[in-house]
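Here is subunit A:
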Amino acid sequence: MTTPNKLINDLRNLPATVHEVDYRQWGYHLDVLLEAGRVRGFAGMLRAHRFYLVFVSAVHTAPAIEIIYQFACYSRQCRILGRAAVTDNGTMPTISDIYDGANWHERETRDMFGVLFTGHPYLEPLLLPEEEADRKPLLKNGSAVKAADRIRRPNQAGIGTAEPHQGQERDQ
Partner candidate 1 sequence: MGQAIFMETVNSLPPELIRIVVTALVIIAFVFLNSLILGYLERKFAGWFQLRPGPMEVGPHGIFQLIVDGVKLLGKQFIIPKEANAPLFRLAPLLAFIPVGMSFIVVPFSSKLQVRDLDVGLIFILAIMALNAVAILIAGWGSNNKYSLFGAIRAVAQNVAYEIPMLLSLLSVVLMTNTFSMRGIVLAQSPVWHVILQPVAFLIYFIAGMAETHRAPFDLPEAESELTAGFHTEFSGICFSFFFIAEYTNMFFVCAIAVILFLGGWSGPPLPYMEYTGIIWFLLKVYALLFILIWVRWSFPRVRFDQLLNFCWKYLIPFSLVNLLVTAVIVKL
Partner candidate 2 sequence: MTLGTKNQDRHSFYLNMGPQHPSTHGVLRVLLEMEGEYILEPEPVIGYGHRMQEKIGESLTWNAFMPNTARIDYLSALMYNHGYVGLIERMTGIEAPRRAEYIRVITSELNRIASHLLWLGAFLLDLGAFTPIMYTFDDREQILDILEDVTGSRLTYCYYRVGGVSRDVDGTFVEGTRAFIRRLRSRFPMYDDLVTNNIIFIKRVKDIAQFTPDMAMRYGATGPILRSTGIGYDIRRNEPYSVYPEFDFDIPVGTTGDCMDVYLVRVREMEQSLRIIEQALDSLPEGPCMTKVPRRLKLPQGDASFSVEAARGELSYYLVSDGSDVPYRLKIRPPSFSNLSLLPELCRNMLLSDLVMALGALDLVIPEIDR
């Protein structure tokens, strides 16, 4: 079992920007900002740390759609939120070969936001009827799209310097 500190170090070496978050207010422990190219490494690392995939989804912000990954762990209390903006041509590398469960989540995200996951084995519509697969219902239009800094915690930049939290570990 790895300690939280080791996990954070591993994440920072990906490289990724890791913020620690107050669990009592926001409901998760680590906020990980990634580049699109690092997502597969991120998922592979968490797989090695024995995390399971809670969901993959997206948020439509300016300038680019952000893909959200949430992971949690069966053996201790740790919830990790990864976020990565899609590349300029609206694609994202798939993690469905690392976490099989991501397969459906990515298909759903493609339905709802039109994000293409490169390398996905079967990127067919999941929830929407096939003939309406290009509807992308969760995309916001026009002025409704907010910039990424409008939907972040205002003091997020400062969180990263907080003490590494102890006592979150719970033994089974």
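For anyone wondering why these and not others, all candidates are chains of the complex that A comes from, given by their letters.
One rule holds in what follows: a contact is a pair of C-beta atoms (placed from the backbone, for glycine too) under 8 Å apart; a residue touches a chain by one contact, two chains touch by 3 or more; residues count from 1.
Just so it is clear, the structure is predicted and the values come from calculations on it, not from any experiment.
Looking at 1 or 2, the chain of this complex that touches subunit A is the one numbered 2.
Against candidate 2, in their complex, subunit A makes its touches with residues 24-28, 50-55, 57, 59-60, 68, 70, 72, 74-77, 79, 81, 99-101, 103-105, 112, 125-129, 137-138, 146, 150-154, 156, 170, 172.
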